[in-house]
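Only a single protein chain was left out; the remaining protein chains are all shown in position.
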Amino acid sequence: MNPYYLGIDVGSVSTDLVVTDENDTVIKKIYLRTCGKPIAALTHGLRILRDELGDIQISGAGTTGSGRQLASVIAGADIVKNEITAHSIASKKIIPDVRTIMEIGGQDSKIIFLKNGVVCDFAMNTVCAAGTGSFLDRQAERMEIPIEKFGEYALRSKNPTRIAGRCAVFAESDMIHKQQTGHSEEDIIRGLCEALVRNYLSNLAKGKEIVGPVMFQGGVAANIGIKAAFEHELGLKMYVPEYYDVMGAYGAALLAKKKVKKTCKPTAFYGFENAFNEFETRSIECDGCSNQCEVIEVRVNGEVRARWGDKCGKWSNLSVAV
Amino acid sequence: MNQILKHAKPQKSNSDITVGLPSSMMFYAHGELWEDFFSKLGCHVEKSGPTSREILNRGVSLCSSEVCMPVKVFTGHVDALAKRTDYVFIPRYISMGRHEMDCPKFCGLPDMVRINLHNKVNLMEVDIDFDKGTEKTKASLGSISNTLGIDYETVKNIFVNSVQNKLDTDMKVGSVEPGIKNMPSIAVLGHPYMIYDEMLSMGLISKLKQKNFQVLTPNSLTRNVRRSHLPIFKNRNFYELGSDILGSASAFLELPQVKGMIYLSPFACGIDSLVTEFIERHLHNTEKNMPFMKITVDEHTGEAGFDTRLEAFLDMIED
Partner (left out) sequence: MKITFPHMGDAYISVKVLLDELGLDYYMPPVGSHETMEIGIANSPEFMCLPFKKVLGDFINGLNNGADTILFGESGGQCRMSYYGDLMQDILRSMGYKFNYIHFNFSHLTYKEAARNLGPFLTGKSKLSVIKAAVNAGWTVFAVDKLYALSRKIRCREIKHGTTDKIMREFEQKAQTVHGFKNIHRALTEARKELKHVEIDKTFEPVKIALVGEIFISSDSFTNLEIEKKLGNMGAYVHNTMGVSEWIFKHFIKYMIPFNRRDKSIEAAQPYMHTDDIGGHGIYTIGNTELLSHGSYDGIIQIYPFTCMPEIIAQTTLGEIQRKNGVPVMTLILDEMTGETGYITRLEAFVDMLRFQKEQKYEEKNQKEPIKHPKLKHVS
């Protein structure tokens, strides 16, 4: 039976799963909305994989994203890695000499700089919503234009409107103001793309030299308007990889493969059947000391699988296996 | 600075040397002093002029996002001058007098600017630390004398003379400036480079004047009045601008024509976080029910929202 590897990226907006084969080729990718229920999204994804791929052998599993800890408890993982490392590993696989990776996701954005194939600097922005996919979604919805068409609209503009404001709230009010003064939809959308690019660069890349090849990934990379705005601003070509929206999960799969090859241990992955179990989470406020830690507990079919969140280890040490 | 000035031997006569004065930050308080100083030294003085959208954007793009808006704007001003002057003059204000000191950002201002402009600017610095003594100032006057090829004594005398002129005007004894009329007034408080900069203040002062208010600022009062009205920190170290604003707020309370106070503060200003709190507490402790509004602005503030707040405040006062 051929070995396969599973990569899971649980983010605040999307939960992505990727299955790769021994040649690091993506044989299946799944992109799901997290909708605030990471466990439901993850188990749903695992069930889809089982239905579509049948009973394949997963030899290694890796998790990443802000929910990587939870994902490793639910699915069982050989490696738990942050998004920066996962994205850089995935990008390097596609363009080995990549120098800059730009990622714009639903709720956060990041930039990664590499030199000689090694990350040499990075920046993350998790606070501001104006430079992320959710903000674009919201504006598309408000203007009643499908988000998929956003890019086309932007490219049609001849005279982009200048939208001010780094913060989502101010940018939106400025946009409304511009609409009321009679600017065309195309010009406003292109202005919005340019504002997003400007804000992204000034928040994350200020004072840093951006050298090509540049890779552009994350959900927003599908937007040709944003891509064009970046290329215009930087004077560099932006490469959008085929699996631009699941690069984190792809990186996690690659990392998992590397890890199991090295340790030669059987995978910690619980198997697809595990996704049919009943998962339950609850939080306990510990009153053991003044820290008042919020302890998270995950139960599988009524049995405690893991606990974490305490500073002293009193609760997490009780866990069966993490 | 010594490094910069050492290999910058004067090749031109003084009248050919152009010294740039960024029209931002403490220029609003001491611009005349420095203009006087360099003119008397025989230099050509070039100012960057009022803050434009371009200067603002340039400054924002050059600085890290954490620094306050005034520093970003200042950097934009220096950048505008860098190419058309031989030197850009940036005083390092550490202390302007006994028991006074300045915002730490003034102490690091020349250095921040130099780094943010990637060393592509010739700076002329002068250390002002009057609380501690004059040693450092003398040293920096020495380098200015080297750069300009004017003997040290002359530079020093002109400097002392210019500063003395400024101090004389500042130290004038009197209660309230005679210019203050008895008509409905609004006190506008804040650092001079916030309230007098048309761009950063979104034209606050002109907008108030249009509404037929007399606008009073810390500059409407003599330094003596500002200091004698300090509710706290008398004869103790405090920020110079902070003392100016605190003392003015307390003095304006005594003027019956002052109908309200507006404090214009740049986003996340450290000094203002203290000063506005002390003002609000002081206002609270007095019998007078003085309307007070703090407006926080940064480079992202939209003018429409600003105007709405201002109008609402004025409507409230007129009721």
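Letters A and B mark the chains in the order given here, with residues in each chain numbered from 1 onward.
We adopt the following convention: a residue touches a chain if its C-beta (ideal position, glycine included) is under 8 Å from a C-beta of that chain, and two chains touch if they have at least 3 such contacts.
Quick caveat, the model's predicted, so the values are computed rather than measured.
Considering B:C43, B:L56, B:C103 or B:L141, the position touching the chain not shown turns out to be B:C103 (whole complex). Remark: the omitted chain is touched by one listed residue; of A:D97, A:D121, A:E273 or A:E303 this is A:D121.
Per the touch definition above, the residue from A:T43, A:Q69 or A:S134 contacting the chain not shown is A:Q69.
Not every partner is drawn; the one left out touches chain A at residues 66, 69, 72, 79-85, 108, 116-122, 124, 126, 207, 259, 262, 289-292, 308-309, 311-313, 316, 322.
The chain not displayed touches chain B at residues 1, 63-64, 66-68, 92, 94, 101-105, 107-108, 110-112, 115-116, 125, 127, 232-233, 237-239, 268-270, 272-274, 276-278, 281, 284.
Methods note: only the chains that are shown with their structure count from here on.
Each chain gets a centre from the mean of its Cα atoms; for chain A and chain B, those two points are 45 Å apart. By the touch criterion given at the top, residues 60-61, 63-65, 299-302, 304-305 of chain B touch chain A in their complex. In the complex of the two chains, the chain A residues touching chain B come out as 164-167, 170, 173-174, 177, 202-203, 206-207.
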